[in-house]
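All protein chains but one are shown at their positions in the complex.
Chain IDs A, B and C follow the sequence of writing; residue 1 opens each chain.
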């Protein structure tokens, strides 16, 4: 009921300081040769501690596959995996056992369930996203080989890329060689500096992850309640700290005229402009898909703020755990792999459609 | 598989010029007294032709209930309904049978399914949204009586409400007495004038619908893939012409600091600020929920643009049907009732949770 | 959640004396030419009043299609239909409004929902099965043309066909020319006589419907929780009055030895025996599928028995409505079309599998 995907699905589990994360991917096609090293590489891109501007935690997240694969190929059986939790200093989280932190899920989980695992946020922790990266990295094996998903940071705080960059041959390298995963080296440097500054202040920063997808097959997505952009939006809004999603022209479309916004066809059915962001009526039209995901500044800051305990007593606190001042760079592989999973789901469903 | 809701679900059907629209609402609780007049009133708010600035089509959409209701009360059986199509001048749509209109779903439906009902957009028509209004109007009967959903137009083209308005006693009246459903009379007038101007040009306008929800029970929404804001986002992105969704601080959060964005608790567990938009970790915290939905300018304009036929031959065309120059005012009841349905779904699920 | 099928799904609605029955079939493939007359013919086979041994009610059930079909072909959009209720003498059912009939669903519905539509059994009426016949008749359009489903009555009361009959060219004619739908003319006559006898007594009879399916593609069905026979069993057990399901060797397998029961392969991968009933590990193996569905005698009898009212007071009653003394002949097209729907669902899913 609460899983990712329609036909290709991910059911997942795990808490920040529990035994393990993991998931089951159902309806993965049979007979596909899997490069499991690539899955680990994807997971490594998500981990913290990759540069001086991210958290000092070292999560050496190793994915282990438990089923669904035989002699390197998918068998059509559910593919399951786990990632064991290692670096868990539960003592760091002692005072949140009795306190609710502002803008965290402590209070809402407690009120909803009447119980919560307080260690590191429990089920509400962003560590859950490692399940999604594993699932997305597997899903990429289903997609056409030339389909390429480029996610990158386009905004950190008030530092914003002025326009959507063109994708060129070494674009992926540009992203990954930037500590903030911004492909524009100049802007990347500014973002780094800002994050460093804010880190010293014990504060945090929001930002935007932009994504461009090339070589999308025509016809992905379903009418009405299975629209491709709605499924992408749902997935992205499921990422911790996400506060907004727009595709194609996005919010800017609100101030445009139809005569300006309509994407006129060329004789080869491509369009002259692409304000539609590659999706019309919820279905891909073969043009590039692009969308933007907005993240709030993470709530975990060391600056002192009021917590509240179950009795409603306020007390000033700084969060002492090791936390990223800006999670947006680490959100990049999450966005990229969620997109891959969503596309693969519709790609499979499309096999029935004709 | 492609329906609305998780436990309380709407399965729907219909094409613009088919026999009827309709739907089945499953798992509606038993024994609830239903005010079916209110459902029709809700539907009337959605119809075109309500003012001089909307389309001249008269769709006298009458909802008929076929099952699930006995002596005015829900029985726990599926509630089904139909809305017959009436005012269908198929001849208006002749030249789109062989042509693909720019930024419509003509081309993608044709490529995906190999066939399409070309009359009025067929399944891709926004007339589908009348099903959602009926479902949402029924869903309101499940929600707590004091829960109130206020949707209104906050932007049309470049005319924007400067800040989120406070809700007062006659706020709903203010919305409905404005032809564009903007509660600020001065701004409403400007929006009207702009729409009138653009209508004469044969062009169209985008805009934004903003929503505030009061008296939300704590605990609605589910962890990870059932987050309340993700479900709302998915629903809103399913509305025709929608290009973006943000809740709480939204995209503005990207330029904020954590120390500024964190919503500090008061001793009664309410928060001093509400950048979270009433949702933390995907679960309602009892504060007001608010979100914004961006709409592109509708693609149907009478201004001449190139269509393309199946052979790739371009031909200049103006769309001659009767179309709204700005659909955003009519989107207001759609947004409002979709939100009601999503909330009611989680409200029911929560009964199991505890 | 409570619908038929996994990918190809039927959501349905309706009460015995409500406005209409109907359903939505989702994910029906696009571009399939539909013979809607055949759907009506199928529905006519289900209706009561076809012979002197069935109920005198005349339900002239006419199916109307509301969506998903354009110029005689499926469009890939949801196919919806309704069948209006006509011959509803509500007064016949007056005394069951306040009384619970033995072995009906009156009491359980009342206790579960706290309310019920008492007219003709409301949602629990077997009239719901007309939705399934419509859905199955459409589903047949998806299946390979040579796939043939033969359902027939193999037992009425203690009159039992001695062995599973061979299918020959005019087998279908034999079934339909028998008033009890038993292909063996001699046994059919005995069944008729027994039903006539029991009818006069104001009593009712149980029976068994047997089904053989020829030319089944290999590979239908899914491992573990999507087994073909389990899906068939679930569907059949959903038919009113059904009390048992067995496939292949069925309950007789319990007294067999493995060396006797194992179906040895031939060199063409067909098997010498077919105790497996064409299904191994939940997946069709290309041999004939066969299964049996047991029905209890219908609970509605005119013989006097005790009803109980809501206060627990007993009162002797005979059910005065017009009811079949033996529903098993009318169950034949229901079983046949349910089977078609289940097979079509797995047939579509299989397209993704490879």
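Methods note: a residue touches a chain if its C-beta (ideal position, glycine included) is under 8 Å from a C-beta of that chain, and two chains touch if they have at least 3 such contacts.
All values reported here derive from a predicted model rather than from experimental measurement.
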Sole contact to the chain not displayed, among C:18, C:68, C:297 or C:329: C:297
Of C:146, C:168 or C:255, the one touching the omitted chain in the full complex: C:255
For chain B, the residues touching the chain missing from this view: 7, 27, 29-31, 76-77, 223, 348-349, 351-354
Where the missing chain touches chain C, by residue: 1-4, 6-7, 12, 100, 102-105, 107-109, 111-114, 123-124, 128, 155, 157-158, 198, 203-208, 218-219, 221-227, 229-231, 233-235, 237-238, 240, 243-251, 253-269, 271, 275-277, 279-285, 292, 294-301, 303, 305-308, 312-314, 350, 353-354
Residue ranges of chain A at the interface with the undisplayed chain: 1-3, 7, 9, 11-15, 18-24, 26-27, 30-31, 64-68, 70, 73-80, 82, 112-117, 122-123
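The rule we apply is simple: only the chains that are shown with their structure count from here on.
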Same or different contact residues where chain C meets its copy chain B, judged by the half mark: same
Rotational angle, Cα trace of chain A fitted to chain C, multiple of 5°: 180
Rounded Å distance between chain A and chain B, as computed from the means of their C-alpha atoms: 26
Whole-Å gap separating chain A and chain C, where each centre is the average of the chain's CA atoms: 47
Gap in Å, rounded to a whole number, between the CA centres of chain C and chain B: 40
Multi-chain contact residues (two or more partners), chain C: 7, 27, 30-31, 76-77
